[in-house]
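One chain of protein is taken out of this complex; the other chains stay put.
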Amino acid sequence: MSTATGTSSPPGAQPSREPARKPSTMAQALNRALRDALADDPDVHVFGEDVGTLGGVFRVTDGLAAEFGADRCTDTPLAEAGILGTAVGMAMYGMRPVVEMQFDAFAYPGFEQLVSHISRMRNRTRGALPMPLTVRIPYGGGIGGVEHHSDSSEAYYMATPGLHVVTPATVADAYGLLRKSIASDDPVVFLEPKRLYWGKDDWSPERPAEVPEIGRAVVRRPGSSATLITYGPSLPVCMEAAEAAARDEGLELEVVDLRSLVPFDEDTVVASVRRTGRAVVVHESTGFAGPGAEIAARVTERCFHHLEAPVLRVAGFDIPYPPPMLERHHLPDVDRVLDAVARLQWESEWRSGEESGGLGSLGGGVR
Amino acid sequence: MSTATGTSSPPGAQPSREPARKPSTMAQALNRALRDALADDPDVHVFGEDVGTLGGVFRVTDGLAAEFGADRCTDTPLAEAGILGTAVGMAMYGMRPVVEMQFDAFAYPGFEQLVSHISRMRNRTRGALPMPLTVRIPYGGGIGGVEHHSDSSEAYYMATPGLHVVTPATVADAYGLLRKSIASDDPVVFLEPKRLYWGKDDWSPERPAEVPEIGRAVVRRPGSSATLITYGPSLPVCMEAAEAAARDEGLELEVVDLRSLVPFDEDTVVASVRRTGRAVVVHESTGFAGPGAEIAARVTERCFHHLEAPVLRVAGFDIPYPPPMLERHHLPDVDRVLDAVARLQWESEWRSGEESGGLGSLGGGVR
Amino acid sequence: MTVLEQSGAYHLAPPPAWRPRRDPAPLMPDGEPFRLLGTEAELEGALLRELYGQLVRGRRFNEQATALTKQGRLAVYPSSTGQEAAEVAAALALREQDWLFPSYRDTLAAVARGLDPVAVLSLLRGDWHSGYDPRSTRVAPLSTPLATQLPHAVGLAHAARLKGDDVVALAMVGDGGTSEGDFHEALNFAAVWQAPVVFLVQNNGFAISVPLAKQTAAPSLAHKAVGYGMPGRLVDGNDAAAMHHVLTDAVERARAGEGPCLVEAVTYRLEAHTNADDATRYREAAEVESWREHDPVALMERELRSRGLLDDDGVREAGEAAERMAGDLRERMHQEPELAPMDLFDHVFARRTPQLQGQAEQLRAELAAAEAEHTGTAGGSGSTGHRTDDQGSRK
Partner (left out) sequence: MTVLEQSGAYHLAPPPAWRPRRDPAPLMPDGEPFRLLGTEAELEGALLRELYGQLVRGRRFNEQATALTKQGRLAVYPSSTGQEAAEVAAALALREQDWLFPSYRDTLAAVARGLDPVAVLSLLRGDWHSGYDPRSTRVAPLSTPLATQLPHAVGLAHAARLKGDDVVALAMVGDGGTSEGDFHEALNFAAVWQAPVVFLVQNNGFAISVPLAKQTAAPSLAHKAVGYGMPGRLVDGNDAAAMHHVLTDAVERARAGEGPCLVEAVTYRLEAHTNADDATRYREAAEVESWREHDPVALMERELRSRGLLDDDGVREAGEAAERMAGDLRERMHQEPELAPMDLFDHVFARRTPQLQGQAEQLRAELAAAEAEHTGTAGGSGSTGHRTDDQGSRK
């Protein structure tokens, strides 16, 4: 059963024993969250490119303009800085804008508004002008998108103080986290994993699951051998890898879904890694200076004395996102996760003063 | 003597025994590098806001328009995306543009051009359209600048595959690295530490020191106790901390100046940390998802079996850059570096299976 | 019918039935900047006198603020000397419920609107990024990244309209700022939404060192309005009466639901870009001198005198009032501002994250230790370790 405390079923998990729910896609759950937010709070306004009449290119805003009118769900001119900049002004007047960037890479024209204003306006005015706005950004690859349609841009937002960075991996979380994000008095960059948009899960729009406050990770699968730390589009990969490891290797991998990259739920992650002693961070974003860098560094700092092996990272290569026909070579998959797990130095305990580094032989292969 | 192999004297180091050289500022060395590049290669073009008649707000382009004419050193309209976008077109035609963003935060309007085109054009065209352009960005704080004038934005550029990210810390490197950057057939984000612009060093414009290819770190001070990994504006802080540690604590800290964040000189850093067994990364940029995250994660992965303590980070707080009167509270200084060094678990060797983490008590204080 | 439903925007129809579109003629600016001073126009004496008083105050304010940079009391000051007419008119054209969106150069507009000068100067003094409450004063923070405040003004005005509130936003930008993409996007959104916004461009001839001819090839900056489908107005920016007339007109037009407007004030920056700039590097003294003859304060004084509305006593009184304001400002700015380092952590988010909480504790401990050392007591609890004397004093 999907509950607020984090046992909502990930894609591919066992069906619950609750009264039957209609299967629903993540896109539908997001749509419902927007609808409920618009209905609950007259200050919520949805706008962006094609979000009105069309209902968005992913249909996440489908029907909202019809139900709430063009003043509450508005097609804008084609200008991302303009969208974010006007959202700032609306937030200054006490509204709660929810804007859509059509694709990850098309949020870049608005980068200055995001970094120089949205993230700083509250701080600049000592709290007088909070920015209760949500920037929805479909992100990541795996959908055969041509160039500029598959970026994982979360590292940029994580490195910007003043932004919350949230990303759901399940249908239930999509609803719950988007509601919390819209309700938040701080700006949230809400990253929607494109390739999970159509993933179905049992979920009831009549009794949508709540989630805890933003900033809480969840253990999606308990385990004692090692911890997989992941989020968004890579959760299904990690769940599958954990199944495979249990089946083929007898390893019990614990899978932590971060749900929010900022705030970062250090407690949940650290508790898991201290228990298992080994960890792999898995994400689609490029590895170098990517989200996994912070996670690995932070976890290592907090868990150093518990680690049997260095925290490893499985990430996209350090390259521009590949064209559709080559993207499968780039995306972290079950094999790469299991390869990394295999490199967690199961055979030998660490020995102080050992002469050559265990990973030295991998040379540049370390990602 | 400042040589190509990395013994160029950092600010505050001993004067060399070479024939006397005139003291020169970093701004002057950068100016000289631009002048020599313009003189050597007719395809080099310098442009940006106020770089012509005025010579730049930091006078780095002083005299260039007078010497090379307004077609080689050009004042542009006030539009950073336009500057970067036209630079792309000039590079497509075989030129070698060197553009200036007036301050760190004023590069953000051009973020899309940088990320979606400059970093990817070579890859997009399988090498047919390389982007031999240099984007000069004065960065960092410590100069009493009002909001938006003191950002450390290197994390954004590091996380963008296809960009080189270079930053000098000495007068000699300022010249040498800028020449190499302009000569590079790849796009370089050249980050100039504002607060070192006026730092003087013995340096001869008549015989400017060469540097090795971009991507080579340098050991600025040898030591055996622990390694300080740093770059740009934080190098002087680390040198001072190393002096203090030697004087007061009898610790010999090795100081590595990265000089380029991309490519990252793993070999030099890893060799140092394997030797010393302890490391602190020091930079001004915010800590969370900052440059130090990648450095700490990577070094840990490669040096895990040599580490006596986790790699620590001393960084700016995870806040928007403070106003002038408060910036001293934000910037990493000698004390904070020495505090981190003191936390490198000198007292105890690591014991396998130890129950509670040595850093657990620091809680959220880990940065 | 929604407030977004447009009149005026052109609908595409298939050729050959090309539908008549919005007529561009009424959008076009006049060939010459609009002027009132020195003309036969009927002008309200009380208004002229009020403008004069504000101009004199404004000039004195600019001088005082520049002096404060020399005394180390301001980190930097971008003076609007020579542009006081535009600054003052912008403030006076608004009603109480309206919003002003100033750029970093428009301290004076905020002060003329009645804000506490010390609070307005926070950004430039360096004690915080912004020193007043934008909600209660209806003045947005002085904006440093050029043109970025323009879409904010559009969004705010649009939000107010959606809520049915009677609010107009007036947004200020420089000639250089018109080259930024944000200028374009803001004007376009405003026109499509018919938002009640007035855009005021102060064309003061330069963007730092870059003269207008390197910034644009347009007939005038006001001509840009046509491409958005809003009227463009060209005004003598040193003629406070003309500025007040045109801006008031534009504001009331916007209030009446007739949409946005672009006003170009042709003026001149008499001082350097900021106290840190050296304007002799890029312009001739003769050019500056020629503009001094068109000084907005002097123009108004001449007008009032010629209309018999001002005599030497009046001039002296205005000067004395300005002097009192300046003296008061000087005195208050010489007091050290109260600094609260823990503020650094308190406004990043509504609540500190655990990470920020840890960092705040670290700074608090450092400050306590420094304090303890300073006062000679033994290291305070929470000392974070090694601290040499001279280093300690740096915190």
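By letter and in written order, the chains are A, B and C; residue numbering begins at 1 in each of them.
In this text, a contact is a pair of C-beta atoms (placed from the backbone, for glycine too) under 8 Å apart; a residue touches a chain by one contact, two chains touch by 3 or more.
Fair warning: this is a prediction, and the values are worked out from it, not measured in the lab.
Every visible chain touched by the undisplayed chain in the complete complex is listed here: A, B, C.
From the options C:Thr137, C:Asn203, C:Asn275 or C:Gln359, the residue with contact to the unseen chain in the full assembly is C:Asn203. For subunit A, the residues in touch with the chain missing from this view are 49-50, 52-55, 57, 75-82, 105-106, 108-109, 144-149, 244, 248-249, 288, 317-320, 322-326, 328-330, 333-336, 338-339, 341-343, 362-367. Listed by residue number, the positions of subunit C touching the unshown chain are 6, 8-12, 14-16, 18, 21-24, 27-28, 31-33, 35, 179-185, 188, 191-192, 194, 203, 205, 211-220, 223-230, 236, 238, 259, 266, 268, 287, 290-291, 293-294.
Take subunit B: the residues that touch the chain left off the picture are 45, 69-71, 74, 76-77, 79, 81-82, 84-95, 97, 109, 112-113, 116-117, 120-130, 161-162, 164, 184-186, 215, 262-264, 266-267.
Here is the rule we use: only the chains that are shown with their structure count from here on.
Farthest chain from subunit A, judged by C-alpha centroids: C. A summary of chain positions shows that the Cα centroid lying nearest the centre of all protein Cα atoms is that of chain B. Subunit B and subunit C, compared by their mean Cα positions, are separated by 35 Å. Across the assembly, subunit C contributes 128-129, 145, 181-182, 343, 348, 353-355 as residues in contact with two or more other chains.
Residue positions of subunit B touching 2 or more other chains: 81, 105, 108-109, 147-148, 288, 318-320, 364, 366.
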